[in-house]
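All protein chains but one are shown at their positions in the complex.
As written, the chains take the letters A, B and C, and residue 1 is the first residue of each chain.
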Amino acid sequence: MAHQISDEMRECATLCLNCYATCIECKAHCTSMGGRHADPAHLGALADCAILCETAANFMLRSSDLHSDVCGMCADACDRCADSCESMGTDDDMMKRCAETCRRCAESCRAMAGFG
Amino acid sequence: MAHQISDEMRECATLCLNCYATCIECKAHCTSMGGRHADPAHLGALADCAILCETAANFMLRSSDLHSDVCGMCADACDRCADSCESMGTDDDMMKRCAETCRRCAESCRAMAGFG
Amino acid sequence: MAHQISDEMRECATLCLNCYATCIECKAHCTSMGGRHADPAHLGALADCAILCETAANFMLRSSDLHSDVCGMCADACDRCADSCESMGTDDDMMKRCAETCRRCAESCRAMAGFG
Partner (left out) sequence: MAHQISDEMRECATLCLNCYATCIECKAHCTSMGGRHADPAHLGALADCAILCETAANFMLRSSDLHSDVCGMCADACDRCADSCESMGTDDDMMKRCAETCRRCAESCRAMAGFG
């Protein structure tokens, strides 16, 4: 039988890849800003989130048996990244956009983690 | 000065990540179909395209100096993947959608490769 | 203070990248073999293991706070992949080498998961 994934799962994968893109761009932005934006803990939170978003998307698109575990871990990394971006202040558009994208992705991944 | 990428580049990165997602899903579909859909050359073309799309997106989102070279190579992989999907016949929706997504991504990446 | 990782963690990252390489090569081998070697569940187990090995290595090399969680998940994927390779029979050198590499990586990752 042909491989098929639900619309809900494909939508979560899209949110994950969008979050991946936002985190990579935000990381380059923060690196160029310097100062507290380039704090290793903040850049690390962005890297953790980007990589787990990409991994979660891949596991969902392949309908892997392990996708719910990976989504659960991804949701955690998304929330940590959103916290870190919010702590930088919301007067920076990139930081605000990244935090919002991460929260939305976290919510979707948490739902997927429950459907394991 | 803060890192900034053009809307055109961000749009190309989005097309690349969309093409990545389509190729990964299509590869799982073809693997489950078996027969000529699971031909190593076809699955290899899908893998080449997926990986270079993801790499090209990453290089654009980071404004890497090498992004135009990577985009040029990605465009090539996208066209090869579209050719391979088209050779499977267009009565399969997944194959048709993948070929179209790859062509559109190839066009955008070729434009980026010219702006190096 | 400069970033530093323990020799034990760097060693585990090396095992993970070695396991990644073995799984990618084994997956290409199984795809070309066809038959039960190209079963979607077996190829999926190899993909799961390869991707989580690469992710775990990356998290350890960056000393991410989440490395122990990722290592725990990686150990699980390594054991599943070893089981799948062993079920293909041990008269195939590639399958035997892959199973052994996965078991060794699983053991190392499990130790890392405990040091969270």
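Going forward, a contact is a pair of C-beta atoms (placed from the backbone, for glycine too) under 8 Å apart; a residue touches a chain by one contact, two chains touch by 3 or more.
Note that the structure is a prediction, hence the values are computed from the model and not measured.
Only one of B:Ala47, B:Met60, B:Met88 or B:Cys109 touches the chain withheld from this view, namely B:Ala47.
From the set C:Arg62, C:Arg80 or C:Arg103, the residue in touch with the chain omitted from the display is C:Arg62, counting the whole complex. Interface residues of subunit A with the unshown chain, by the touch rule above, are 28, 31-32, 34, 38, 40, 43-44.
Hidden from this view is one chain, which touches subunit B at 3, 40, 44, 47-48, 51-52, 55, 58-59, 62-66, 69-70, 73, 76-77, 80. For subunit C, the residues touching the chain absent from view are 1-5, 10, 13-14, 17-18, 20-21, 24-25, 27-29, 31-33, 54, 57-58, 61-63, 94.
In this text, only the chains that are shown with their structure count from here on.
The greatest centre-to-centre distance from subunit B, using averaged C-alpha positions, is reached by C. The centroid of the Cα atoms in subunit B and the matching centroid in subunit C are 26 Å apart. Touching two or more other chains at once are residues 40, 44 of subunit C.
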